[in-house]
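So the structure is just underneath, and the comments pick up after that.
With one protein chain held back, the other chains of the complex are shown just where they sit.
Chain nomenclature is as follows: A and B, assigned in order of appearance, with residue numbering initiated at 1 for each chain independently.
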Amino acid sequence: MVISVDLLINAIVAGLLLGGFYAAVTAGVSISFGMLDIVNIAHPAFIILGSYIAYIVNISFGIDPIIVSVVALPAFYALGALVYQVYYLSFEKRGQESLRGLAFFFGLLFITEVSLILVFGVDYRYVEAAYIGPSIHLGLIDMPLRMLVPCLVALAMFGLLELFVTRTFLGRAIMAVSQDQLALQLMAADPIKIKRIAFGISIATASIAGALLIIIQPVEPSVGREYIGRVFAICVLGGLGSMPGTLIAALILGVVESLTSTFYGPSWAPAVSFGFLLLTLAFRPAGLLGR
Amino acid sequence: MNGLKFSAIAIGVGLVVMAFAAWLGLDYFYFAGYTILQYIVLATAWNILGGYCGYVNFGSAAFFAMGAYSSVALHKFDGEIDTWFPDNIAPLLHAIFPLPIPILILFGGIVSGIAGLGMGYLTLRLRGSFFAIATLALAVVLQTLVVNWDFVGGSRGAYIIRPETIVIAGFEINYIIYLFVLMLILAVIALTTARAIERSQLGFGFATIRDDELAAEASGVPTLRLKLIATTLSGAFMGMAGAPFPYYIGYLQPASAFSLDYAVNSIAMPMIGGTTSWIGPLVGSVLLGSLQQIATVTISSAVNLLIVGILLVTFVIIAPNGLVGLTQEHWRKRRRP
Partner (left out) sequence: MSALLHVDNISKRFGGFVALDGVDLEVQPGERLGLIGPNGSGKSTLVNCICGTLQNESGSVSFDGRVIDGLAAHQRTHRGLARSFQLPRPFHSMSLADNLRIPLLYTVHARKGPLRSAGDLDARCHELLDMVGLLKKAKQLPRDLTQVEMRKLELARAMAAEPKLLIADESMAGLSHSEIDDILELLVRMNERGITVILIEHIMSAVMSFSQRLAVLVSGKKIADGKPEDVVQNPEVVKAYIGQ
């Protein structure tokens, strides 16, 4: 097959932009799964929830979706804290997190998705903003703003999280809790409270990721399911709990998906992320930069 | 009570159900009943790996769908015999094909069983949570492969015309009743197997894997081998449940065969019923299955998934041992004084 350079370069660029966005989507799971060892497979559902909230406010009041998502951050944080509290009391405390915890989140995934279907129906929804439509042209490269803006916001959010985790006391406490809960307790910090805060932050990122998602593509309730594989593939490939690793893995996945989609057709796209996940789990569960 | 007696009683119950159905005279009963029986098999199969061993499989749909698609593939193969094979071989094949459904069921079981073995081999060395995610990944990969496999219809789907009736031993039977009976027999086999496992050394070993895998290894339990047995059995039964599905539904599409609904139901039914014994999946699938049938008919099919999700979350929080567990607690409290 003759590969046009133009097509190749644009596919790669699109992949990088997509990968940046994927990093934002995965950031939350990097915290909940990578650091807290909680398999929250309902995370994509929270992202879709974020998308729909951005959608309603955008359609009703014309406010930019990203701004909506920032305003919604406290609500999402509270939701995350609440979910963690239920999870902790019902499962972690009783030591039954493996089977029942998974079933719990699976149930949440369904409840969220089906509730959205009942309220909004299965039609695709999209938002309106100034940057959806125009593109930047740099020589051979076409960068649609609706991909570029989310990518930049995603990277900014990602960078903030990385700073938070490495520079602030709370952030380092979260890293500590993932490594040695007992030691943290001995330092008179309450591990449960720290985990709750961390999980709250994890769900808060879903608010922003959701707004970015609906800028990039139209959304309907079951879109979340495609992201389950992506998110965990990136998390595992990047090495659990390693933020830089997650970013690199996200970019790689974005590029590979973009190339596959461009040259082999979009129907193979889901296999890419989930296939990556399987291969990583089978052969290198510690990831690229894992601990 | 040994396995044989149990099977006999189970078949007896099944016959009573059939007599009731015949008295009702409603075709719908057989359609709905088939679905519930199918769920009994799926839930029981899931529970062998999930409830007994503690390994959550999110990919039930994949094994179910593989059984369904192996039937479709064989059906298509039947149509292509004259095109692919020379004149001296074709008639031989025509004598065997189209394969009767019980053979298709066996075939579906073998295909899905091997898939279960393969998946287990790839992923069972991982921790429980990684395993669960891997099962989800596998389901999607398989779905993508099927969507892109034109021989079985790809995303356009495949039609299998269901005959009106079938002649068995001289009797002409309504085809849907035939399917119902086959699924009934499969359900009895699944329940008998699950019960036999529970009471055997194998089931004992499964329980140690669930309780503490490290301690099980240290006590001499070959955990990997047992887990592989569990995934193979579990996958095989799910495939067997899926094999008649294309004939039941008439038109098979990847989206419906691989639907995540099968995953959530095959998890919710055992967890709501109770995961530690064979009774749990049975109770869970009959109750939840009937509830969903009623909800689909009266309200909408989206709502019935919401119900399943809510019930799953509620039971998992409040009643971790399911309805069977609640009943056992009740009897224990009454016996105490």
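Annotations
Quick note on the criterion: a residue touches a chain if its C-beta (ideal position, glycine included) is under 8 Å from a C-beta of that chain, and two chains touch if they have at least 3 such contacts.
Bear in mind that the values here come from a model prediction, so they are computed numbers and not experimental data.
Considering the intact complex, the chain excluded from display touches B.
Among B:Ala32, B:Ala61, B:Ile160 or B:Val221, only B:Val221 touches the chain that is left out of the view. Of the options B:Thr83, B:Gln201 or B:Thr298, the residue whose C-beta touches the omitted chain is B:Gln201. Residues touching the missing chain, restricted to chain B, are 201, 204-205, 207-208, 210-212, 214-224, 276 (touch as defined at the top).
One rule holds for everything that comes next: only the chains that are shown with their structure count from here on.
Chain B has its Cα centroid 33 Å from the Cα centroid of chain A. By the touch criterion given at the top, residues 50, 54, 56, 58, 122-123, 126, 128-130, 132-134, 136-138, 140-141, 143-145, 147-148, 155, 260, 263-264, 267-268, 271, 275, 302-303, 305-306, 308-310, 312-313, 316-317, 320 of chain B touch chain A in their complex. Residue ranges on chain A touching chain B, taken from their complex, read 33, 37, 39, 41, 86, 90, 94, 96, 98-100, 102-104, 106-111, 114-115, 117-118, 225, 228-229, 232-233, 236, 267-268, 270-271, 274-275, 277-278, 281-282, 285.
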